[in-house]
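== subunit A ==
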Amino acid sequence: MLGILNGKVYDPSNGVDAQVRDVWVRDGRIVSPQDVDRERAEIIDASGLVVMAGGVDVHSHVVGSKVNAARKFRPEDHYGNTRERTALTRSGSGFTVPSTFLTGYLYAEMGYTTVMEAATAPLVAKHTHEELEDTPMLDMGAFITMGNNHFIMECIRDGLMEKARDYVAWLLNATKGYAIKIVNPGGVENWKWRRNVSELDDEVIGFGVTPRQIVTTLAQIAEELGLPHPIHVHGINLGRSTSARTTIETMATIEGRRAHFCHLQFLSYGKQAGTLHSSEAAKVAAMVNANPNLTVDVGQIVFGEATTMTSDGPLQYGIHMQTGNKWMNDDIENETGGGIVPIRYSRNNAINAVMWRTGLELALLIDNPWQVLLTTDHPNAGPFIHYPQVIKLLMDRGYRSAMFERLNPRGRKGALLPELHREYSLCDIAVVTRAGPARVLGLKHKGHLGVGADADITVYADLDDKEEMFARPRYVVKEGVVVVVDGALVRVRRGKTLYVAPAYDTRIEADIREHFRKNYTISIDNFSVHADHFPHREMVCCR
Partner candidate 1 sequence: MSENFILVTGRTVKQASGLHKGKHTDTYRRAVTVVEMNPEDMARLGIAEGRLVRLHTSTGQVEAPVHAGALPPKMVFIPMGPVANKLVGPETDGTGMPSFKGLTVEVEPA
Partner candidate 2 sequence: MKTVVENVTCTFCGCLCDDIIVEVEDNRISRVRRACANGRGIFLDYDPTPKKPTVAGREVEWEDAVAAAAKILVRADSPLIYGLSSSACEAQRKAIELADLLGAIVDTTSSVCHGPTGLAMQAVGEPTATLGEVRNRADLLIFWGCNPVASHLRHFERYSLNAEGALVPNGRRDRTMVVFDVRPTATAKVADQFFQVLPDSDFEVLTALRALAQGKEIESDSVGGIPLGRLRDLTERMKACRFGVFFMGMGLTMSRARDINVRELFALTAQLNEFTRFIVMPMRGHGNVAGADQVLTWQSGYPFAVSYARGYPQYGPGEFSAVDVLVRGEADAALILASDPVAHFPHAAAMQLKRIPTIVIDPVVNLTADTAQVFFPTCCYGVDAEGVSYRMDNVPIRLRGVLPTVRPTDESVLDAIIEAVKRC
């Protein structure tokens, strides 16, 4: 039993904004004061401190096949970024691509308790689950990439929507995944022919379907299956000057259904005179503001070292050709693809400057913080350990302008950002870093401090320097147990793997079996992830 007393509580899900309150914990859950024996409870005196739910990251690349390829590929990322073993903890290494134990420790030390792995290819889902077992401290789930899936595209081509839906449900069960991820729909398949897509109505080679059809079909399926999280979309044209236009078109095409658009900064550019993209954050934000069914996460650029890694095969090849940096590519049969290229974002680079302000403009122009969640698309726009810096940029206009002034002048030209005076409040931050992500993920027991919630709690010192405040929590509680004190781990805990198990008509299995026989190099009987192979799990119900 635990009591966190007299802290200033920010619990926007329950309408609590900077009220001094006690938070009581028993058996891993938040309980009402009557349910606790105060004599026997451990007490944390939170007077003068800020209390929030544990952080929830809606999109991060931290476990699985692509991430591990990036670790192996980038030993230079790890040198000098090491963690020694202690009696409690395993050793580790890495900065943009930390090893698994270190990932868990770093997130926990920063006050995060739930993290969603942003992309897992079905064929290698077992790899994700193995790494989840070795990532401590966090409750986690995996998004399953489906936007270039052969079986789904065949169903769309043949107009067999129910079959597609049953397949998606089967696939989520087989991979123990959490949500439907869509990455450059159709484009990743076209990359296997050395092509891509650039419009929503372009044809996917060999299937005769379009990106538009893929997105709308999967959006519909997500709703019909009652999945807790809507489709999670990395749209077409990432990085290009047409991206803002096609982002808006994609948002329009789902016609009021729910959808989450990820790392939107990378997909909000336009064309202007000269070679530099423009930020079209204003237009994209207007679209989001007009559509309460949509949520986004920012994917904010942080200057310094990063590693681009996505399932967007042609994009990654493009980054390789543009930067000349080393390139990994992995095409996954029948399903998806992807690549990895190291990158460095610099203030002196005009393109990076535009990218940096695009993300902030989005965050400041989207009115409702519940619709715009904080991420750096770790490690694509920057490593997650820099979230506190992003928080400071959102809360402190002075800090923001000082950084803006140091950008390449060409990258500053015509910028909207200096005119945006909005500063996020602590309540807003509580929304974009915990309450909002938990809500859009459909995690009813996360991101808030109401009775019945999981006792994942972070206590911060109330400092003027918000980066320092959020970088080093005073206490972090995971499932009712104090795990971090003053930014340092005091206890190691396992988290749970969160997954969904939507119902489906089992008659589809015969068709899927035939699909495997014809197209895969692995037997369908060896494909699925079995629940008993990872004991620390929790199913999240579909509606």
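Criterion applied: all candidates are chains of the complex that A comes from, given by their letters.
Basically, contacts are C-beta pairs under 8 Å (C-beta built on N, C-alpha and C of every residue); 3 or more make two chains touch, one makes a residue touch a chain; residues count from 1.
All values derive from a computational prediction rather than experimental measurement.
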{"item": "Candidate from this complex that touches subunit A, chosen among 1 or 2", "value": "2"}
{"item": "Residue ranges of subunit A touching candidate 2 (in the complex, touch as defined)", "value": "63, 65, 68-69, 71-75, 77-79, 82-85, 90-94, 97-101, 123-124, 126-127, 130-131, 134, 191-194, 317, 320, 326-334, 337, 340-341, 518-523, 525-526, 530, 533"}
